[in-house]
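First the structure, then my questions, so here it is.
The complex appears here without one of its protein chains, the remainder shown in place.
Up next, chain A:
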């Protein structure tokens, strides 16, 4: 029916072209466009937002180019095979092997980053320790080490250098743990491809710089500073510490403030404040510890 109508119209237009000329050749948006778009929009709204897709599933994706750019971005020369191994998680490699076996293809090797992770962790820990041992006692070195090698810290580092899209793993979105592991593996891969010195420089530039603007005494928090201080002073041969209440203000109110100084042989070791005498004493102990460390650093 509609076809007949259409052909009739065509016939008309051919027969009396001159009179139809203006109407037929004006450019306009057809009457069906708006309702169709509206219907499509309402359907899309009904479905809700689309789930996030991995970047590697996009049409414009070239894994080789991504790997090349990754190395260049960090200013490092990676061995291609080692880098890819560092980015491959064990679960992913196992799944690939299983799928290949099902199809009857023999994979040459099951390569994954399990060993690289442990090697990388060793390098990272060693570099941080060596750096902080120069100026700080062991407790602080350990605290900083723990802080810098937490899963969140290394995971966010991995994300920030662009590992999120190029990691080969089964889960999506990629977990922080995987990212942190892959970061360690990348360090190991760098060590194997360009040497230990480059890897240590890499750890310096990316991991240790995270301490920029941070105080080690905010990170290292002894649970009982006064006890720690007495032990520290006992080692030095000082046994008598005398806490004195130096000042107090607004006692028995909500804004109470006490100032406690720790003395030894009439010499001030440290001074601290707090809303109770006990807290002030602990703060003073922390201050004393910092002062002792500072003098140690100067004498070194």
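The rule we apply is simple: a contact is a pair of C-beta atoms (placed from the backbone, for glycine too) under 8 Å apart; a residue touches a chain by one contact, two chains touch by 3 or more; residues count from 1.
Here, contacts and distances are computed from a predicted model.
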{"item": "Among \"Protein ATS1\", \"Exosome complex component RRP41\", \"Cytoplasmic tRNA 2-thiolation protein 2\" or \"Large ribosomal subunit protein mL43\", UniProt-listed name of the chain not shown", "value": "\"Large ribosomal subunit protein mL43\""}
{"item": "Option from A:210, A:230 or A:264 whose C-beta touches the chain left out", "value": "A:210"}
{"item": "Touching residue (missing chain; options A:66, A:91 or A:151)", "value": "A:66"}
{"item": "Contacting the left-out chain in the complete assembly, out of A:115, A:138 or A:160", "value": "A:160"}
{"item": "Contact set of chain A toward the excluded chain (per top definition)", "value": "55, 59-62, 65-66, 68-69, 72-75, 157, 160-162, 164-165, 204-206, 208-210, 212-213, 246-247, 249-250, 257, 259, 273"}
